[in-house]
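The complex appears here minus one protein chain, its other protein chains still in place.
Showing chain A:
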Amino acid sequence: MAKKSKSKSRSKSSKRALNALEIAERELEGSASDDNNETYNPRRNGTVVNLLKKSERRGNNYSDDESDIASDDSFEDEELDSDEAFGPGDDVDLLGSKLSQTARDKKKLGKLGSTDEIDVDNLSDDGYTSIEEGELMSLSEIWDMDSKRTPAPAASVVSKQSNTEEESDDEGDEIKFQDSDIESSEGESGSEESSSEESDADSESEDPFDEISDNDEDVELKTITSNLMKDTAKFTSKRLATYGTGEENEYILPSVQENEGTQKLSLSDMMNIVDDKQITRKATLIQGQNEATAIPLPQRIQQRNERKAAYEISKDEVNRWSDAVKQNRRAEHLSFPLNQKVEHQEASVFTIPVNENTASALQDKVNAVLEESNLMDPEKNTTFEDLDTAKMTPEEMKKRTVEMRLMRELMFREERKARRIKKIKSKAYHRIKKKEIQRNRELAGVSDESDTDLDIARAKERMTLKHKTNSKWAKDMTKHGMTNDAETREEMEEMLRQGERLKAKIQDRNSDEEDERKGLSDIEAEEVDDTKDANMKDRLGKTGVMNMAFMKNAEAREREANLQNISNLRAFENGGELLDSDEEPEKEALDENVQLNKGRRIYAPINLVTKKEAKEADKILKAEVSIDNSTNLANRLMKKSSKINNQDKKSDENDDSEGKSKEPENPWLVGSDDEDISSKNIKRSTKVSVIDKDSSKEAKRTQKIDKKLAKQNKKNSKESNNDDGDILLDSESGNKLNIVDPYGGSDEDLGDGFAFKQQDVIADAFAGDNVVAEFVNEKKRVAEDDDDKEEDVTLPGWGDWAGSGTQQRKKRFIKKVKGVVQKDKRKDKRLQNVIINEKVNKKNIKYQSSAVPFPFENKEQYERSLRMPLGQQWTSRKSHQNLIKPRIMTKPGEVIDPLKAPFK
């Protein structure tokens, strides 16, 4: 805005504008804490009037002396004005003229400011002071004019001020002034606003003003004044602030111009004058903050806040303990005092002192040996002076390091190159490379070195037989069973493989010869080799193990067997048929009889049996072979099926024979043998068991019949489901029939009859007491007794009408009595010959818990906790002690310190 005004003023009335600017800038400098809006503000702190005065002065003369006089005049004027201020009409005119003047002055000032600022600044100091007087006057004038709204105290202050200029040096007045100052400061700020608004209005209406100003100034003035009036009306009360400034003398109060920067009267300024230290000290409290201290919170709330804060702090403090507390709470056992000091065994007269210097004899010896064999680390013992590098001169050292570096670099490069080459996968490249190497070698005159090397190795291998199992190491290994160890076996194999590899080269050379041999001829050839070997051996000498009689015999036998094998195989190859070797096993068996098993004698019959079996097996084998040979599939099938049938028949026969063989056994034993079956029957009825005892075979038969019937049942059930009951009955009746069946008994042997008699005797003996039936009845009775019951509690005739023609009530009163247990839920429901009492043992109830006890949530959890008894009798001592260990252990009389902070 300042810019705007500047440009406009330049065109029209540059001088005024300059003046305005000058003032504005001065204001800017003066006000330390000004906002942007305020910086644009040309007039501050009620400088509206200031400007007027100033412009007047400047317009007249730019001298301080004059201004002083003028200020004096103005002061007087002011007094006058104030007296007349309450006059109604003509004041406006006066003011209007004055204001118009100010407007002009302003423009002048602005122009001046723009031309040379420094000058203005220089001027400003003086000018400002000169302005002060004028300002006072003008303010009072305006204030007087608007006195309708001015508060009375302000007026009084002003009047007081004006009246008591001379004797206002006492402190009370000063303090009073302080108050007024505050007010004034507020007023100033208010005036600032007003002035800014004014300036706004100015700037906005400047164009029209500028245009109009020449034509009719009166109108312009009026508008401005009216504006001012409006603004000042709002803030007049606050204008008082600057009142304190007046004529300079020693009693005058410090005013705005003295601390130009803030324009505020600070306490310290005033305090400098005061001698009383106590008061100054008190006052310093206020020094820092100019604002009034806030009203303290109500005590209640204040305390609450304090408590809150205190709680937060204490919470943090307590939270630090939580870990320790948690740990202790969760601990299964705590022994107080916690963190008991470990008591070490202290040295006493009886303890053997340990001398550090004395080393054991063994240690000394070991050290000596190490030193002797130069195994002691020399580096450790040598000092720096003994090292090689220490003896070098610095030049040598440098040279050496350079060399080393070079070497390292070269090596590194080589390595990298090698790696790169290694990565190349191209075969062509490698071929070329190989050839190159070959060429190089040829050029160098080294030819086929490797071949000779290999030859040597091979020769060595042949001579030493190093990689064979007959080395000392290998023998040891086998002897000690180390071959079972996976590692050694692997090593052994590796060794053998090595030998093989070495030998393979030899065989490779002979491959042409070997190619001729094939299949069977191989074996023959080996045989030939063997004979050759034998010849060789003959030639070698007549001593040694291989020449001993039994070895020779064994060899001869082996050879013979081999030959026979070969001949057999030849025959097989030619005829396509295996030789029937039936005779041989027989011979062998006989041989065994005679020779091998002298301890055990095998009799012919068994032999015969075995032979029979063997024959049969052979037959089967042959049949299979023939089946396999037969080309027709159908044929095969036919044969196979027939064979299976045969086998079945045979097995049947066997079964029969077994059955027959069983017959002549001890009847008593038989009886007991088949008791399982009979006992099953016993469960049904006594009679059944009795009859079953006598005849084992019959029982079997009945069982068979049962089985068949069951099968039929199954079939029938497939066809019709509802027949089941009848069929079951059928089977039962069949059983019974069998029991009564006379021919079953007649079929039996004498022994069976004997058993029957015995059973009969027993049956006779216990004929009277029908124990089983009684028991069954008892069981039924108990079941019914324990079952839920329904009682008919209807009283006949109760609640009915009597007399003829009455109908009987149909409603019956039935009481349900809950029994011990329902019939279907009895434990002994499926148990034979058992009645279990289901009544609750009332005396036992006190040993049971009526509800699941507290920490547990269900029965399972609780009962699981009972699983392990704590008693010594059931657990080992150690676990017993563990189980009964109390949670907190301390000795009586032990002082338990409070928990120590673990976090400090």
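Brief remarks follow.
By definition in this document, a residue touches a chain if its C-beta (ideal position, glycine included) is under 8 Å from a C-beta of that chain, and two chains touch if they have at least 3 such contacts; residues count from 1.
We take it that contacts and distances are computed from a predicted model.
Think of the chain that is not pictured: of "Sorting nexin-4", "U three protein 7", "GPI-anchor transamidase component GPAA1" or "Elongator complex protein 6", UniProt labels it "U three protein 7". The residue touching the chain not shown here, chosen from A:371, A:490, A:616 or A:860, is A:860. The chain not shown here is touched by just one of A:275, A:317, A:332 or A:824, and that residue is A:332. Of the options A:772, A:793 or A:814, the residue whose C-beta touches the omitted chain is A:772.
Residues of chain A that touch the chain left out of the display are 330, 332, 665-666, 668-669, 671-673, 675-676, 678-679, 682, 686, 689, 693, 755, 758-759, 762, 765-766, 769, 771-772, 774-775, 778, 828, 831-837, 839-841, 843-868, 872-873, 875-876, 878-879, 881-883.
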